[in-house]
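First the structure, in the form of structure tokens, and then the observations on it.
For this view, one protein chain was removed and the others were kept in their places.
After this line comes subunit A, so read on.
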Amino acid sequence: MLFTGSGKRKERVGREIEMEKGKVVVEKVRRKSTVTRSFSKYPLKFIIPRKAGPSKTDAVWIYSLTYGGGIVSGDSISVEFTIGDGCTAVLTTQASTKVYKSLGSKCSEQVLEARIGSGALFAVIPDPVTCFATARYSQKQVFRLVSDSSLVVVDWCTSGRHESGEKWDFELYRSTNNIFAEDNQPVFLDTVLLEQSSPASIAERMHDYQVIAMVIIYGPKLKIVQDQVQENVKRMMSQQLHIPSTSLGHHAKTSSHNCLTRPAFIASCSVFGPKGIGVVVRIASTTTESVYRFLQHQLAGMEPLLGVSPYC
């Protein structure tokens, strides 16, 4: 019998993979956002602390965790969230999601589907996904909104255990984030696929960056946060980008010299959706810590909505 990296969970074979369905419903109970249903199936578990922030803010915090501290080859986790009208909910983790080595060609997957009601806010602010060497991981998040829902999604992935020399050594990482408005109208469709089999390895395509991150900020409740992030990123990047004196002349210096001057952190913002209701920030960074710092600063404006500032 095969045992997995965590040593506890039995390897599931071939067709026996079943969807581990979880379900969380947040509704207003006595005018407060309340988890009215919470169900999860092994290996997933939700922890819902009674009090996450000051009592005057109306928000529930939901911590998602997996037994064994990560995702094992062949795991298939599926969760459904319903955030009722006017409610605020935060979904987060306590540490990075580790995806352990894959056994054979098996892919682990996580699926999240969320409905966000009118005037509601859903913030998905996890720690990054870290895929170990040879891991195969696929993640899909689908958000269904109405015209005045608000949403924050942070989706990020590191190169692996890069301190111990594993840099972009996993086999496959796929992450899909889709947002649909009423009538199934697509607003934001994004899939990133990093697969080792291309003509260029993943590491080559990443140019020494160790983290890629995407932050989606959507909806009327987050207008101020959106404006601030756009302004900050523009200021930050305008200082970093300039015409290198070497590239426009014919006397280019060695490429190692140019590597030294490459920005350690790159970010850019784009507006999307009808009437520019959404902002997406894309980030590439050489360290995980600098992305944490960026998220802390840029999302600090959400504190009044969530009770606690994200990533603090």
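Simple rule for what comes next: a contact is a pair of C-beta atoms (placed from the backbone, for glycine too) under 8 Å apart; a residue touches a chain by one contact, two chains touch by 3 or more; residues count from 1.
By our rule, contacts and distances are computed from a predicted model.
Q: Looking only at the UniProt record of the hidden chain, which name from "Urease accessory protein F", "Actin-related protein 2/3 complex subunit 5", "Guanine nucleotide exchange factor MSS4-like" or "tRNA (adenine(58)-N(1))-methyltransferase non-catalytic subunit TRM6" is the right one?
A: "Urease accessory protein F"
Q: Among A:118, A:147, A:191 or A:296, single out the residue that touches the unshown chain.
A: Candidates A:118, A:147, A:191 or A:296; residue touching the omitted chain: A:191.
Q: Among A:99, A:280 or A:299, single out the residue that touches the unshown chain.
A: That would be A:280, which touches the missing chain.
Q: On subunit A, where is the contact patch with the chain that was removed from view?
A: Counting only subunit A, the missing chain is touched by 174, 186-195, 198-200, 204-207, 209, 212, 234, 237-238, 240-244, 246-248, 250, 252, 255, 258-259, 261-263, 266-272, 280, 282-284.
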